[in-house]
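With one protein chain removed, the remaining protein chains of the complex are shown where they sit.
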Amino acid sequence: MNGPLREFWERFSANRFALAGLWVIALLFLLSFAASFITPYDPDAIDAWHVLLPPSAEHWFGTDELGRDVLTRVIFGARVSLKVGFVAVGIAVAVGTVVGLFAGFYGGWVDSVLMRIVDIMLCFPTFFLILAVIAMLEPSIWYIMVIIGLTGWMGVARLVRAEVLSLKSRDFISAARVLGASDRRIIFRHILPNALSPVLVSATLGVAGAILTESALSFLGIGVQPPTPSWGNILTSGKDYIEFAWWLSLFPGVAILVTVLSYNLVGEGIRDALDPRRQR
Amino acid sequence: MTFSRCFPLLLALIVFAGCAKGAPEDKARAQGGGASRGSSFVTGSIGEPSNLIPILSADSASSDVAGLVYNGLVRYDKNLKLEGDLAQSWEVSPDGLGITFHLRRGVKWHDGHDFTSRDVLYTYKVTIDPKTPTAYAEDFKQVQTAEAVDTYTFKVRYAKPFAPALASWGMPVLPAHLLEGKDITKSPLSRKPVGTGPYIFKEWVPGQRLILEANPHYYEGAPHLSPYVYRIIPDNSTMYMELKAGGIDMMGLSPVQYQRQTGSREFLSRFNKYRYPASAYTYLGYNLRLPMFQDVRVRRALTCAINKEEIIQGVLLGMGQIAHGPYKPGTWAWKPRIEADPGYDPARAAALLKEAGYVMGSDGILVKDGKPLSFTIMTNQGNDQRLKCAQIIQRRLKRVGIDVKIRVMEWASFLTNFIDKGRFEAVLLGWTISQDPDLYDVWHSSKTGPKELNFIGYKNPELDRLIVEGRGTFDMAKRRESYYRIQEILAQDQPYTFLYVPDALPVVTSRIKGIEPAPAGISYNLIKWYVEQ
Partner (left out) sequence: MANYLIKRLLMLFPLLLGITLITFTVIHLAPGEPVEMQTAMSPKVSAQARARLREFYGLDKPLHVQYGMWLSNLAHLDFGRSFAPDNRPVLDKIKERIPITISLNVIALILEFGLALPIGILAAVHRDTLLDRAISVFVFAGFAVPTFWLALLCMYFFGVKLNWLPISGIHSLGSDALPTLARFWDLAKHLLLPISIATFGSLAGLSRYMRSTMLEVLSQDYITTARAKGVRERVVIYRHALKNALLPVITLLGFSLPALIGGSVIFETIFSIPGMGQLFYQGVMARDYPLVMGILVIGAGLTLVGNLLADLCYAVADPRIRHGRG
């Protein structure tokens, strides 16, 4: 590890909660990659004669409304929920970065038009837009990821634009320009790396938001479609049995809670660690 | 038959029960008001009624309310026999083509006006009026002439024998004096209905509740339970908690709730549970325009591969019956033993598929001419039981080497973009079973056009002939003969895999007395229900 990275890591790891969050996320990745090696069950194996069994030695988390192993489904659901989070945020970051770069770098009417679009998009209750589009198209995991991404880029765009504006006036950019560097070179070599840190924080929080949005869509019946397990749809199928089959909602519910919490703590940890004011 | 695909089956069950009714059972547990609500009756509804002029709406919430506010000329009694409602009596002409209704005298609309034959004639006319956006004109279009002979006599005549004719006059009668000459789509009656029924409309707070009061002048006597309140509770889990907390008195339970959540002594002392077969069946229908499903051996193999017993266990926890045809077990048109039914037999399924030319591919999926045997089952969103059912079928078919995908779809786009355009492979849906066994709309080959109900494209000249024979005579024995034969043909052809007839599982607080379960369910004598003082 070289200097700045090491310094970042030292500061980040001083925050125990952020560190714990990072461990949780790492563990989740491990679980979801190794899903098929961890549990002996097929996540879709139905047993109509053993539905809604309580946790036991055979089924640690019990069985669901079709007699499937809940532990297995929660582990496989981690894959889907993480995928939704990452792809949606990937789209949001890509769109937001491009818009922010253009607006900040070129300024003038490009900036005005793009920023007005941002203003307009920010006026909509985002969940309403997502709901309208998903319900009217079709609830597929791809649509969900794309729509969450396309309604979540505005914050990133503003961040990147602000960063570009503040960098543009600095000496090293002017110097690069005087030396005849192309726009593209300036953007990719000088501006983007500098804008990375605020975007990283925003992306971390965005993943958490996307996981929650998926679960809310599942509650309304238009989330990730069965039999594919997602935490949102396992939790939703458990909501009807909350009183006696608590295991069906407890485990995915806690999984969402812990994961989203971890992402938030990590995001905040990164923010604090990158904050130049926080020298010790 | 009425389409029931739109609502979750559970909802349909609520409808059969006359919709969830409720009031706080235990006064100590009663919320808010605290004091005794006397004989008030509170029910829950998942959806808000859309329009209280019955011919303009098709949702179950609207028809539940309409059922208490309006009357038809005839209705089904507790044994599902037609009896007079606003018609005191009727005569069928010797040729079977004319019906003369003698209307009940002294019946008044809720605003005090007399009910007369003018109202019946108006209802008929407005229903078949092309300007009326109604979904119920089809039966009345069979009428050749209709006339109000005098104030209390109404006469209709049909061009040819039409067996469901009498039943079709169960349609609620609308008040001519308030509607005639006006645009029915803009009428205030859609929000404030005026009928002749046991309950008078009082108040509707959108999104919250709808209140009805007993009609003191009802011709059968005033109902005992009043006010009658519909609470709008859009979430099923919330509804169940309301029931347990005493916020509502009656709802349709899901099989899991019935078996696993409502067995405690405490619950049983506060509520009475009922169980009887619902008038609906669930089926898997195949698009017969596709080459894959044109081979009857493939369709029979599919039925052989599906374990209906397992579905009834997994989806209904055993509380339902296997369906082999479109009728409700025990009704007069239902054939107890259908010879041609393939039954559950995976070995036979494999043999049939082999015979049809399929060979097992390396990935465990059957292949014919290089194409894998793979299709998508579509079903409507929001129906938990159908989704479970599709997942069980998917699993079973995989075992014989058929690759099935499931697609759950929002209802409106499902119909327009897939059903109507024939862009589907298989569908998992349900029909409600009407009392009259006529199958014309769903099975006749003339109904395979766009937006018609034989959307799977089933065409069988022999079946067509039998359907027309069945509806074109009043002779019960002859009709039954046609319908028995029809069931054999359907079992042989398997255009649908008929899956199950579920049980309706209503629950009512024990505070309410006078409930007498009968073949028609429990809510047929609702006006006789009472609270013990």
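We just call them A and B in the order they show up, numbering each chain from 1.
By our rule, a residue touches a chain if its C-beta (ideal position, glycine included) is under 8 Å from a C-beta of that chain, and two chains touch if they have at least 3 such contacts.
These numbers were taken from a predicted model, which means no experiment stands behind them.
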Residue among A:Ser32, A:Thr97 or A:Ser215 touching the omitted chain: A:Ser215
Options A:Ile38, A:Leu53 or A:Ile117, residue touching the unrepresented chain: A:Ile117
Interface with the unshown chain - residue positions in chain B: 1-6, 29, 31-33, 35, 37, 40, 42, 47-48, 50-51, 56-59, 62, 130-131, 133-139, 141, 185-186, 190-191, 205-209, 229, 231-235, 237-238, 241-242, 244-245, 247, 410-413, 415-417, 441-442, 449-453
Interface residues of chain A (partner: the chain not displayed): 15-17, 116-117, 119-129, 131-133, 135-137, 208, 212, 215-216, 219-220, 232, 235-236, 239, 242-243, 249, 253, 256-261, 264-265, 268, 271, 277
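Everything below uses one rule, namely that only the chains that are shown with their structure count from here on.
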Parts of chain A lying in touch with chain B, wherever the complex brings them together: 44-46, 48-49, 51-52, 65-67, 135-136, 138-139, 221-222, 225-227, 237, 239-245
Touching residues (chain side chain B, partner chain A) in the complex: 236-237, 240, 254, 256-257, 260-261, 310-311, 313-315, 317, 381-382, 384, 387-388, 391-392, 394-395, 406-410, 413
